[in-house]
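Certain chains of the assembly are absent from this excerpt, and the rest are unmoved.
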Amino acid sequence: DPANPPPPQFIHEDPIYVGLTHAPLDIPGTIDKVRTPKAGAIVMFAGTTRDNFNSKTVKFLAYSSYTPLALRTLQRIAKSHITPPSEEHGGYSKIQKIAILHRLGEVPVGEESILVVVSAGHRKEGWEVAEEVLEECKRKLEVWKWEELEEGDGKEE
Amino acid sequence: MADTTSAESESFKILYFAGVASFTGTNEESLPAPLPITELFATLEKKYAGIREKALNTAMVTVNLDYVDIEDKTLVIQKGDEVAIIPPGMG
């Protein structure tokens, strides 16, 4: 029922923050969740609804999920990247904090469907982990995309 | 003692998503329990002819939020369990 969407599902167990929500994603609020004096770098990836797919015009994307399982998967992915302090990273963790949010339901053209934000002591680790986390989400997250095309021939992925 | 079991209490819940739900025409239904996990896909194929090849072969299965091996002969879906057919992710 789009008029009465289920409540957002968030887990905030510092240094991880993950969630699924039908509301527009809050970029500055999510970045603030990973901010820390120990970080020299914050890397953010936002997946947005593009107006075209295989030369067809996209009206919107819609995402469905198996929410309790997807939330657990987000938590597991995020936690797996919080590693103990090590010599290699100057006595600090490879990354400091991580946030992953996925929007559900319709996501209009130009708006965000996923946010991955990582803070790290150094930029190299920030880039590396943010990209890894995004790819893991694409492969493992129990969230599915529906493309509503202008011609009406939506395509499940 | 009176028989207090009903069709509902002797069933498990199964959830369908994305392409699988398009095939079944529903997101959720009840099926009779107990059911060995090894028989799940055959049971679904009997109900939805063609679903195995079209949707199940690339899917995974969870029982109560844990991924399971559908060839695990020791695993039997119990009444009240929540089973889900998980199609591949967004890629």
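General remarks:
Read from first to last, the chains carry the letters A and B; within each, the first residue is number 1.
In the analysis below, a residue touches a chain if its C-beta (ideal position, glycine included) is under 8 Å from a C-beta of that chain, and two chains touch if they have at least 3 such contacts.
Model, not experiment: these values are computed from the prediction.
In this entry, the protein chain formula for the full complex is A x2, B x2.
Going forward, only the chains that are shown with their structure count from here on.
Separation between the centroids of chain A and chain B, computed from CA atoms only, is 28 Å. Every residue of chain A that touches chain B in the complex is listed here, in rising order: 64-66, 68-69, 72, 137-146, 156-157. Chain B meets chain A in the complex at residues 15, 17-19, 22, 62, 65, 84, 86-87, 89-91.
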